[in-house]
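Removed from the display is one protein chain of the complex; every other protein chain stays in position.
== chain A ==
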Amino acid sequence: MRDFTYVLADDVASAGSLVHNDAVARAVQTPDDVAYVAGGTTQYDLMRDGVWSPGTLVDISRLPLADIEVSDDLLVVGAAVTMADLARHPSVVDLDVLRDSLLLAASPQLRTMATVGGNVLQRTRCRYFRDPTVTQCNKRVPGSGCAAVEGTARTHAVLGVDAGCIAVHASDLAVALVALDARVRTHGPHGGRTISVTQLHVRADEDPARDNTLVAGELITHLEIPLPDARSGYLKVRDRASYEFALTSAAVVARVEDGVLAHVAIGLGGVGSVPWRATRAEEVLRGQRASLALFEEAAAAELADAFTVPGTAFKPELARRTLVRQLRDVTEVTA
(Lines give C-alpha, C1' and ligand atoms only; values in the text may rest on other atoms or scores of the structure.)
Protein backbone atom coordinates (compact mmCIF):
# COMPACT_ATOMS: atom_id res chain seq x y z
CA MET A 1 0.00 0.00 0.00
CA ARG A 2 1.25 3.42 -0.95
CA ASP A 3 1.65 6.21 1.61
CA PHE A 4 -1.00 8.88 1.28
CA THR A 5 -2.00 12.17 2.83
CA TYR A 6 -5.33 12.35 4.55
CA VAL A 7 -7.13 15.68 4.68
CA LEU A 8 -10.31 16.16 6.62
CA ALA A 9 -12.33 18.83 4.87
CA ASP A 10 -13.70 20.40 7.98
CA ASP A 11 -16.46 22.84 7.50
CA VAL A 12 -15.77 25.10 10.48
CA ALA A 13 -13.02 27.23 8.96
CA SER A 14 -14.93 27.94 5.81
CA ALA A 15 -18.14 28.85 7.61
CA GLY A 16 -20.19 26.29 5.82
CA SER A 17 -19.27 27.42 2.35
CA LEU A 18 -18.00 24.67 0.16
CA VAL A 19 -16.38 26.98 -2.30
CA HIS A 20 -14.21 28.41 0.41
CA ASN A 21 -13.23 25.13 1.92
CA ASP A 22 -9.49 24.90 1.51
CA ALA A 23 -9.25 21.19 1.04
CA VAL A 24 -12.03 21.06 -1.50
CA ALA A 25 -10.70 24.10 -3.31
CA ARG A 26 -7.31 22.46 -3.60
CA ALA A 27 -8.83 19.20 -4.78
CA VAL A 28 -10.86 21.04 -7.39
CA GLN A 29 -7.95 23.11 -8.66
CA THR A 30 -5.19 20.49 -8.59
CA PRO A 31 -7.08 17.23 -8.77
CA ASP A 32 -4.24 15.01 -9.97
CA ASP A 33 -3.66 12.14 -7.59
CA VAL A 34 -6.47 13.27 -5.28
CA ALA A 35 -9.62 11.38 -4.39
CA TYR A 36 -12.58 12.19 -2.21
CA VAL A 37 -13.62 9.79 0.47
CA ALA A 38 -16.98 9.81 2.22
CA GLY A 39 -17.97 6.60 4.03
CA GLY A 40 -14.89 4.89 2.66
CA THR A 41 -16.64 1.55 2.10
CA THR A 42 -15.52 1.46 -1.52
CA GLN A 43 -12.53 3.78 -1.47
CA TYR A 44 -10.62 2.10 1.35
CA ASP A 45 -11.22 -1.35 -0.15
CA LEU A 46 -9.75 -0.20 -3.43
CA MET A 47 -6.71 1.17 -1.65
CA ARG A 48 -6.19 -1.93 0.47
CA ASP A 49 -6.42 -4.12 -2.58
CA GLY A 50 -3.89 -1.93 -4.37
CA VAL A 51 -6.34 -1.05 -7.15
CA TRP A 52 -6.44 2.70 -6.77
CA SER A 53 -4.09 4.46 -4.37
CA PRO A 54 -4.33 8.24 -4.67
CA GLY A 55 -1.65 10.33 -3.02
CA THR A 56 -4.18 12.51 -1.21
CA LEU A 57 -7.54 11.64 0.25
CA VAL A 58 -9.94 14.43 0.98
CA ASP A 59 -12.53 13.30 3.50
CA ILE A 60 -15.82 15.08 2.79
CA SER A 61 -17.94 13.42 5.45
CA ARG A 62 -17.83 16.49 7.74
CA LEU A 63 -18.88 18.98 5.09
CA PRO A 64 -22.35 20.46 5.39
CA LEU A 65 -23.72 17.93 2.94
CA ALA A 66 -25.67 15.77 5.31
CA ASP A 67 -29.09 17.44 5.14
CA ILE A 68 -32.25 16.27 3.45
CA GLU A 69 -34.67 18.96 2.29
CA VAL A 70 -38.12 18.50 0.85
CA SER A 71 -39.90 21.15 -1.15
CA ASP A 72 -43.19 20.34 -2.81
CA ASP A 73 -42.22 17.51 -5.05
CA LEU A 74 -38.46 17.65 -4.86
CA LEU A 75 -36.20 15.89 -2.43
CA VAL A 76 -32.75 17.44 -2.13
CA VAL A 77 -30.32 15.09 -0.46
CA GLY A 78 -26.81 16.07 0.61
CA ALA A 79 -24.17 13.79 -0.88
CA ALA A 80 -22.85 12.86 2.55
CA VAL A 81 -26.24 11.62 3.82
CA THR A 82 -25.88 7.96 4.69
CA MET A 83 -27.92 5.28 2.99
CA ALA A 84 -29.43 4.40 6.37
CA ASP A 85 -30.53 7.97 7.07
CA LEU A 86 -32.08 8.47 3.66
CA ALA A 87 -34.00 5.20 3.93
CA ARG A 88 -35.69 6.29 7.14
CA HIS A 89 -36.52 9.85 6.06
CA PRO A 90 -40.30 10.49 6.19
CA SER A 91 -40.44 11.31 2.49
CA VAL A 92 -38.68 8.10 1.61
CA VAL A 93 -40.37 5.53 3.81
CA ASP A 94 -43.38 5.59 1.51
CA LEU A 95 -41.45 5.92 -1.72
CA ASP A 96 -41.07 2.19 -2.21
CA VAL A 97 -38.59 2.22 -5.06
CA LEU A 98 -36.12 4.47 -3.29
CA ARG A 99 -36.52 2.96 0.15
CA ASP A 100 -36.10 -0.61 -1.05
CA SER A 101 -33.17 0.20 -3.29
CA LEU A 102 -31.46 1.39 -0.12
CA LEU A 103 -32.65 -1.22 2.35
CA LEU A 104 -31.96 -4.16 0.06
CA ALA A 105 -28.39 -3.00 -0.48
CA ALA A 106 -25.30 -4.11 1.42
CA SER A 107 -25.75 -4.64 5.18
CA PRO A 108 -26.99 -2.45 8.03
CA GLN A 109 -23.39 -1.78 9.07
CA LEU A 110 -22.38 -0.68 5.60
CA ARG A 111 -25.49 1.43 5.09
CA THR A 112 -24.69 3.27 8.30
CA MET A 113 -21.25 4.22 6.95
CA ALA A 114 -21.95 4.55 3.25
CA THR A 115 -23.15 7.80 1.73
CA VAL A 116 -25.47 8.30 -1.20
CA GLY A 117 -22.82 10.26 -3.12
CA GLY A 118 -20.34 7.43 -2.68
CA ASN A 119 -22.98 4.89 -3.59
CA VAL A 120 -23.68 6.25 -7.05
CA LEU A 121 -19.92 6.55 -7.66
CA GLN A 122 -18.99 3.12 -6.34
CA ARG A 123 -16.69 1.22 -8.63
CA THR A 124 -17.40 -2.14 -10.17
CA ARG A 125 -17.12 -5.33 -8.15
CA CYS A 126 -15.49 -7.22 -11.02
CA ARG A 127 -12.93 -9.44 -9.26
CA TYR A 128 -10.49 -9.05 -12.13
CA PHE A 129 -10.65 -5.30 -11.74
CA ARG A 130 -10.18 -5.57 -8.00
CA ASP A 131 -7.10 -7.81 -8.13
CA PRO A 132 -4.06 -5.97 -9.48
CA THR A 133 -2.22 -9.26 -10.08
CA VAL A 134 -4.62 -9.73 -13.00
CA THR A 135 -2.93 -8.12 -15.95
CA GLN A 136 -5.85 -7.85 -18.38
CA CYS A 137 -8.37 -5.24 -17.36
CA ASN A 138 -9.27 -2.39 -19.67
CA LYS A 139 -10.83 -0.47 -16.84
CA ARG A 140 -7.74 -0.56 -14.65
CA VAL A 141 -5.09 -0.65 -17.37
CA PRO A 142 -6.57 0.77 -20.57
CA GLY A 143 -5.76 -1.34 -23.60
CA SER A 144 -4.75 -4.44 -21.62
CA GLY A 145 -7.78 -6.53 -22.53
CA CYS A 146 -10.57 -7.99 -20.44
CA ALA A 147 -10.02 -11.10 -18.33
CA ALA A 148 -13.69 -11.40 -17.50
CA VAL A 149 -14.97 -11.86 -21.02
CA GLU A 150 -13.27 -15.23 -21.27
CA GLY A 151 -13.23 -15.87 -17.55
CA THR A 152 -15.78 -16.20 -14.83
CA ALA A 153 -18.53 -13.68 -15.41
CA ARG A 154 -21.71 -14.68 -13.64
CA THR A 155 -22.14 -11.29 -11.99
CA HIS A 156 -21.26 -9.23 -15.03
CA ALA A 157 -23.31 -7.00 -17.32
CA VAL A 158 -25.11 -7.73 -20.58
CA LEU A 159 -26.24 -4.24 -21.58
CA GLY A 160 -24.00 -1.32 -22.55
CA VAL A 161 -21.05 -3.68 -22.82
CA ASP A 162 -18.92 -5.34 -25.45
CA ALA A 163 -15.93 -7.65 -25.43
CA GLY A 164 -13.76 -4.80 -24.17
CA CYS A 165 -15.41 -4.71 -20.73
CA ILE A 166 -18.49 -6.31 -19.22
CA ALA A 167 -18.28 -4.73 -15.80
CA VAL A 168 -21.57 -4.14 -14.04
CA HIS A 169 -22.42 -0.95 -12.21
CA ALA A 170 -23.54 -2.52 -8.98
CA SER A 171 -25.39 0.30 -7.24
CA ASP A 172 -29.01 -0.37 -6.36
CA LEU A 173 -29.71 3.23 -5.43
CA ALA A 174 -28.61 4.54 -8.82
CA VAL A 175 -31.06 2.17 -10.53
CA ALA A 176 -33.90 3.70 -8.53
CA LEU A 177 -32.56 7.17 -9.24
CA VAL A 178 -32.63 6.73 -13.01
CA ALA A 179 -36.24 5.57 -12.77
CA LEU A 180 -37.04 8.65 -10.70
CA ASP A 181 -35.42 11.07 -13.18
CA ALA A 182 -33.05 12.18 -10.46
CA ARG A 183 -30.14 14.56 -10.96
CA VAL A 184 -26.84 15.25 -9.21
CA ARG A 185 -25.62 18.71 -8.33
CA THR A 186 -21.90 19.13 -8.46
CA HIS A 187 -19.20 21.61 -7.57
CA GLY A 188 -16.15 21.58 -9.84
CA PRO A 189 -13.49 23.55 -11.67
CA HIS A 190 -16.16 25.27 -13.76
CA GLY A 191 -18.41 26.06 -10.85
CA GLY A 192 -21.63 24.23 -10.21
CA ARG A 193 -23.76 22.19 -12.58
CA THR A 194 -26.63 19.72 -12.54
CA ILE A 195 -26.43 16.39 -14.36
CA SER A 196 -29.16 13.83 -14.89
CA VAL A 197 -28.19 10.52 -13.26
CA THR A 198 -28.76 8.91 -16.64
CA GLN A 199 -25.91 11.09 -17.94
CA LEU A 200 -23.59 10.57 -14.96
CA HIS A 201 -22.09 7.20 -15.84
CA VAL A 202 -20.14 6.08 -18.88
CA ARG A 203 -21.07 2.88 -20.64
CA ALA A 204 -18.32 0.28 -20.82
CA ASP A 205 -18.86 -0.11 -24.55
CA GLU A 206 -18.11 3.60 -24.92
CA ASP A 207 -15.07 3.83 -22.67
CA PRO A 208 -14.31 1.14 -20.08
CA ALA A 209 -11.57 3.25 -18.51
CA ARG A 210 -14.01 5.98 -17.50
CA ASP A 211 -16.63 5.32 -14.88
CA ASN A 212 -18.43 8.64 -15.04
CA THR A 213 -18.65 12.02 -16.69
CA LEU A 214 -17.41 14.04 -13.73
CA VAL A 215 -14.23 15.93 -14.41
CA ALA A 216 -11.23 15.52 -12.12
CA GLY A 217 -11.89 17.13 -8.76
CA GLU A 218 -15.61 17.54 -9.36
CA LEU A 219 -17.58 16.91 -6.19
CA ILE A 220 -21.17 15.73 -5.99
CA THR A 221 -22.89 17.97 -3.49
CA HIS A 222 -26.52 16.88 -3.69
CA LEU A 223 -28.96 14.51 -5.26
CA GLU A 224 -32.18 16.04 -6.57
CA ILE A 225 -34.95 13.49 -6.55
CA PRO A 226 -38.37 14.45 -7.96
CA LEU A 227 -41.12 12.83 -5.92
CA PRO A 228 -43.28 11.00 -8.43
CA ASP A 229 -47.03 11.10 -8.66
CA ALA A 230 -47.03 7.38 -9.29
CA ARG A 231 -46.69 4.00 -7.65
CA SER A 232 -43.27 2.44 -7.51
CA GLY A 233 -41.27 -0.56 -6.42
CA TYR A 234 -37.83 -2.14 -6.47
CA LEU A 235 -37.33 -5.87 -6.96
CA LYS A 236 -33.88 -7.29 -6.33
CA VAL A 237 -33.06 -10.85 -7.38
CA ARG A 238 -30.02 -12.52 -5.86
CA ASP A 239 -28.82 -15.95 -4.76
CA ARG A 240 -28.55 -15.02 -1.13
CA ALA A 241 -31.59 -13.62 0.64
CA SER A 242 -29.65 -10.64 1.95
CA TYR A 243 -26.27 -8.94 1.72
CA GLU A 244 -25.54 -9.53 -1.92
CA PHE A 245 -25.42 -7.41 -5.03
CA ALA A 246 -28.20 -7.92 -7.56
CA LEU A 247 -28.09 -10.65 -10.15
CA THR A 248 -30.88 -8.61 -11.68
CA SER A 249 -33.13 -5.89 -10.37
CA ALA A 250 -35.92 -3.68 -11.59
CA ALA A 251 -36.99 -0.25 -10.41
CA VAL A 252 -40.41 0.64 -11.72
CA VAL A 253 -42.27 3.93 -11.36
CA ALA A 254 -45.68 3.85 -13.03
CA ARG A 255 -49.12 5.39 -13.01
CA VAL A 256 -52.02 3.64 -14.63
CA GLU A 257 -55.06 5.72 -15.59
CA ASP A 258 -58.11 3.89 -16.84
CA GLY A 259 -56.02 0.84 -17.55
CA VAL A 260 -53.52 2.82 -19.58
CA LEU A 261 -49.91 3.46 -18.59
CA ALA A 262 -49.92 7.23 -18.25
CA HIS A 263 -46.45 7.31 -16.74
CA VAL A 264 -43.76 4.66 -16.72
CA ALA A 265 -40.06 4.84 -15.94
CA ILE A 266 -37.83 1.83 -15.49
CA GLY A 267 -34.34 1.23 -14.18
CA LEU A 268 -32.63 -2.13 -14.45
CA GLY A 269 -29.82 -3.30 -12.17
CA GLY A 270 -27.31 -6.12 -12.30
CA VAL A 271 -27.35 -6.10 -16.08
CA GLY A 272 -25.90 -2.80 -17.20
CA SER A 273 -22.46 -1.24 -17.27
CA VAL A 274 -24.37 1.81 -16.05
CA PRO A 275 -27.55 2.05 -13.99
CA TRP A 276 -29.75 1.08 -16.90
CA ARG A 277 -32.67 3.25 -17.91
CA ALA A 278 -34.92 0.94 -19.91
CA THR A 279 -36.03 3.41 -22.56
CA ARG A 280 -36.93 0.76 -25.12
CA ALA A 281 -39.26 -0.97 -22.70
CA GLU A 282 -40.75 2.38 -21.75
CA GLU A 283 -41.47 3.15 -25.40
CA VAL A 284 -43.36 -0.10 -25.77
CA LEU A 285 -45.37 0.60 -22.63
CA ARG A 286 -46.07 4.31 -22.66
CA GLY A 287 -49.69 5.20 -23.35
CA GLN A 288 -50.62 1.55 -23.85
CA ARG A 289 -53.18 -0.57 -22.06
CA ALA A 290 -51.34 -2.39 -19.28
CA SER A 291 -51.32 -6.17 -19.62
CA LEU A 292 -48.98 -9.03 -18.86
CA ALA A 293 -48.53 -9.62 -22.59
CA LEU A 294 -47.49 -6.01 -23.06
CA PHE A 295 -45.04 -6.29 -20.17
CA GLU A 296 -43.49 -9.36 -21.78
CA GLU A 297 -43.14 -7.49 -25.03
CA ALA A 298 -41.55 -4.50 -23.34
CA ALA A 299 -39.08 -6.60 -21.38
CA ALA A 300 -38.13 -8.56 -24.48
CA ALA A 301 -37.51 -5.33 -26.38
CA GLU A 302 -35.21 -4.03 -23.69
CA LEU A 303 -33.04 -7.14 -23.58
CA ALA A 304 -33.09 -7.86 -27.30
CA ASP A 305 -29.53 -6.70 -27.95
CA ALA A 306 -27.94 -8.11 -24.82
CA PHE A 307 -24.29 -9.05 -25.14
CA THR A 308 -23.67 -12.29 -23.28
CA VAL A 309 -20.76 -14.58 -22.50
CA PRO A 310 -21.30 -18.13 -21.21
CA GLY A 311 -21.38 -16.99 -17.59
CA THR A 312 -24.01 -14.33 -18.20
CA ALA A 313 -26.13 -16.28 -20.69
CA PHE A 314 -28.94 -16.62 -18.14
CA LYS A 315 -29.14 -12.93 -17.39
CA PRO A 316 -31.32 -11.60 -20.19
CA GLU A 317 -34.01 -14.16 -19.37
CA LEU A 318 -33.78 -13.50 -15.64
CA ALA A 319 -33.87 -9.74 -16.28
CA ARG A 320 -36.96 -10.08 -18.48
CA ARG A 321 -38.75 -12.05 -15.80
CA THR A 322 -37.66 -9.62 -13.11
CA LEU A 323 -39.01 -6.66 -15.05
CA VAL A 324 -42.30 -8.36 -15.93
CA ARG A 325 -42.83 -9.32 -12.29
CA GLN A 326 -42.16 -5.83 -11.07
CA LEU A 327 -44.35 -4.16 -13.71
CA ARG A 328 -47.13 -6.53 -12.69
CA ASP A 329 -46.69 -5.81 -8.98
CA VAL A 330 -46.48 -2.04 -9.31
CA THR A 331 -49.43 -1.77 -11.70
CA GLU A 332 -51.39 -4.57 -10.02
CA VAL A 333 -52.37 -5.86 -13.43
CA THR A 334 -53.42 -9.48 -13.25
CA ALA A 335 -53.85 -10.50 -16.85
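Methods note: a residue touches a chain if its C-beta (ideal position, glycine included) is under 8 Å from a C-beta of that chain, and two chains touch if they have at least 3 such contacts; residues count from 1.
Assume contacts and distances are computed from a predicted model.
A.B. asks: Which of "Rubrerythrin family protein", "4Fe-4S dicluster domain-containing protein", "ATP-dependent DNA helicase RecQ" or "Xanthine dehydrogenase YagR molybdenum-binding subunit" is the UniProt protein name of the chain not shown?
C.D. replies: From the choices "Rubrerythrin family protein", "4Fe-4S dicluster domain-containing protein", "ATP-dependent DNA helicase RecQ" or "Xanthine dehydrogenase YagR molybdenum-binding subunit", the unshown chain carries the UniProt name "Xanthine dehydrogenase YagR molybdenum-binding subunit".
A.B. asks: Given the contact definition stated above, which residue among A:D22, A:D73, A:D94 or A:E317 touches the chain not shown here?
C.D. replies: From the options A:D22, A:D73, A:D94 or A:E317, the contact with the absent chain belongs to A:E317.
A.B. asks: Of A:H89, A:R125, A:R193 or A:R255, which sits in contact with the chain we cannot see?
C.D. replies: Touches the omitted chain: A:R125.
A.B. asks: If the hidden chain were put back, which of A:T152, A:Q199, A:T213 or A:T279 would touch it?
C.D. replies: A:T152
A.B. asks: List the chain A residues touching the unshown chain?
C.D. replies: Touch set of chain A with respect to the missing chain: 1-2, 50, 125, 127-128, 130-131, 133-136, 147, 150-152, 154-155, 237, 239-245, 247, 314, 317-318, 321-322, 324-325.
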